[in-house]
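For this depiction, one protein chain was excluded, whereas all remaining protein chains were kept in their positions.
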Amino acid sequence: MTVHEVPSGTRAFDWTVPDEWTIRDAFIEDQDGRRVVDFAHCNLHVVGYSEPVDRCVYLDELQQHLHSIPDMPDAIPYVTSYYVRRWGFCLSQRQRDSLKPGRYRVRIDSTLAPGSLTYGEVILPGRSDREVLFSTYICHPSMGNDQLSGPVLLTALARYLAQRNHDLTYRLVFIPETIGSLVYLSRHIETMRARTIAGLVVACVGDDRAWSMTQSRRGDTLSDRLCRHLLKTHAGEVVEYTYLWPDRGSDERNWCMPNVDLPVASFHRSKYGRYPEYHTSLDDLSLISANGFAGSLAFLNDFILVLESLGPWRTTSIGEPQLGKRGLYPAQFGHMCGYGDELARLMNVLAYCDGERDLVALADHIGERAIDCLPLIERLLKEGLVERAG
Amino acid sequence: MTVHEVPSGTRAFDWTVPDEWTIRDAFIEDQDGRRVVDFAHCNLHVVGYSEPVDRCVYLDELQQHLHSIPDMPDAIPYVTSYYVRRWGFCLSQRQRDSLKPGRYRVRIDSTLAPGSLTYGEVILPGRSDREVLFSTYICHPSMGNDQLSGPVLLTALARYLAQRNHDLTYRLVFIPETIGSLVYLSRHIETMRARTIAGLVVACVGDDRAWSMTQSRRGDTLSDRLCRHLLKTHAGEVVEYTYLWPDRGSDERNWCMPNVDLPVASFHRSKYGRYPEYHTSLDDLSLISANGFAGSLAFLNDFILVLESLGPWRTTSIGEPQLGKRGLYPAQFGHMCGYGDELARLMNVLAYCDGERDLVALADHIGERAIDCLPLIERLLKEGLVERAG
Partner (left out) sequence: MTVHEVPSGTRAFDWTVPDEWTIRDAFIEDQDGRRVVDFAHCNLHVVGYSEPVDRCVYLDELQQHLHSIPDMPDAIPYVTSYYVRRWGFCLSQRQRDSLKPGRYRVRIDSTLAPGSLTYGEVILPGRSDREVLFSTYICHPSMGNDQLSGPVLLTALARYLAQRNHDLTYRLVFIPETIGSLVYLSRHIETMRARTIAGLVVACVGDDRAWSMTQSRRGDTLSDRLCRHLLKTHAGEVVEYTYLWPDRGSDERNWCMPNVDLPVASFHRSKYGRYPEYHTSLDDLSLISANGFAGSLAFLNDFILVLESLGPWRTTSIGEPQLGKRGLYPAQFGHMCGYGDELARLMNVLAYCDGERDLVALADHIGERAIDCLPLIERLLKEGLVERAG
């Protein structure tokens, strides 16, 4: 992975890389000198991007800088304030209720100063320069499913891809949300526009409670069709969110906007904003599981396998080839004999290797799993009965 | 308004302007010299375009020239005979039943002689020569919703348009049905084909009992889409008639025929042929109301407002623009916070200002009222974030 630093003040289209926020310590101390809220215990206690403060305030004033969730008394909310300078603390409702009237010292030892935006990039070149984009965000401290899961999964995927042959080129990017994708686009948009055939925002992929996707802006790109197909044949039921706000919410906002228009959908298990622990201290390691990751990795693996054999494929024969002499057809027919699902699948794959449908459209049309069609394509290719059409 | 006279005998494609019918007096007189049916009381009493007659007839023969509606004993029907010469009287079933056997004098003092067809035309030029057509018919004496309402509404619309700025050019025509649109086409078809982007036949628009439309021949022109969208967001429920006969029945028959093919739908409240009082003396001023007209005028106003800002629009930025620095985005995000419908609408308008969808398609896609998108387009235009694409 290559790590890039982009200085504060750098322009990215309509945006500017902001000052970097450094936080060293933060607490609320009561009149007895006890730290009732302490950043050292949990970094969610400070509102992200808080400006420095060191004052004594009465409880009434303090309340205006506190954030908690009445309905979830044990959860510390995750709150940020990127573009307006303010300060604040987050704490559980239970902690907040226990605060007694009186004076408190609030101290946030932070710096907002020119620094840099950091992102990571892994390019895995294939024989073709046609690219697949996977992106994930790295800007949510301490979130489990909503933060940790994406980079962990893409790291595993990068290792897996590095070990296998692939025709396509894979571009994996690890970026702070929104500004990260804009900065990345400002450096690579021409290449990405010219080469990207599919892609996924990989976000919230570590739990094992749901399977879902968010559409690209167009809703019918290859990424959408493949994601939908795999979810349907994987999970039985597709939970599909549109590109309409606020269903969309991560870097697809930039990958897909009209003047960029990359074919990028999003893959999730329990999607951001759609599970109760989202953006609280309860979205921790206990939410995500080995099972969850294994399922998500298998999904991305299938995504890649189908793309690598996407076609469109075209039959080489005129009319139906003679499968019998290749051992692909039963020798004897009789009354109402069953022909077997395997033969039906083979015959239907063949009939729709028409140079028009890619493997996803083919599989959808014949009602089979694209993954189950792969070995048949392989076999037909070996027999010289199909070839790539484009 | 310019009023045009077109002489009888003038050809209009396959048709010829007919002789003009003048009616001065008409009555049925019984043996006692009493006028039992009198044109002076109600001009519906004479079959439209009746040839002159002055004879004595027995009731049996008279019956063959009478028209009434058994199911509506108090209604006088509206009957015409344009292309076959005959004479007749219309009366209520109650009147008809009271006629006693015996001799009657029937007199119709009418003339069928060369004269002219009269139509009115208002052209309101805009900065662009792209045109919107509104047409209404003026040939149904004494009908309320089915006749008076259209010209009244278009007159109000002409006044309204004359007072406001508009980019588009508006063509309002007041014509006798069928032959009027053919005559009008014979004079303006090239211009109309080249310039008309949308249009409506405005017919039966004065009552307050229903909202409905009739499709253009293609059924999916801009006029259809916009009319459908406005009815849906106005009235909640769209009553939509197809172009199939006899659903179609007014001048769209000519505006939309294959060799003309203008994108013209029809707007109605209670549509001709679809309300009980239609083509009877009961379709009088009591059927139409200020509320009805106000609703219809508001509808046409919205129709015009959307056309004037139709786009398609295109975002000027690469990726999402920074709304925060323009005061268009909330400064602080937290746990499951609602973002407000206003922000959702703005974000979705932006995402689909893609240079492909016009405002109607955009609004339909994002599930908003086009009218509610107008101030957002205005604001985005002012911020330089969108521009016209075509």
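To keep things simple, chains are lettered A and B as they appear, and every chain counts its residues starting from 1.
Here, contacts are C-beta pairs under 8 Å (C-beta built on N, C-alpha and C of every residue); 3 or more make two chains touch, one makes a residue touch a chain.
Keep in mind that this is a model prediction, so the values were computed, not measured.
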Of A:59, A:238, A:305 or A:366, the residue touching the omitted chain is A:366
Among A:239, A:305 or A:343, residue touching the chain not depicted = A:343
Residue, one of B:45, B:96, B:195 or B:253, that touches the chain absent here = B:253
Spell out, residue by residue, where the missing chain touches chain A.
-> 314-315, 317-322, 324-325, 329, 331-336, 339, 343-344, 347-348, 350-355, 366-367
It is residues of chain B that touch the chain not shown, namely 12-15, 47, 67, 69, 75, 77-84, 86, 178, 181-182, 185-186, 189, 217, 243-246, 248, 253-254, 256-261, 273, 278-280
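In this text, only the chains that are shown with their structure count from here on.
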After a C-alpha superposition of chain A on chain B, what does the rotation angle come to, in degrees rounded to the nearest 5?
-> 120
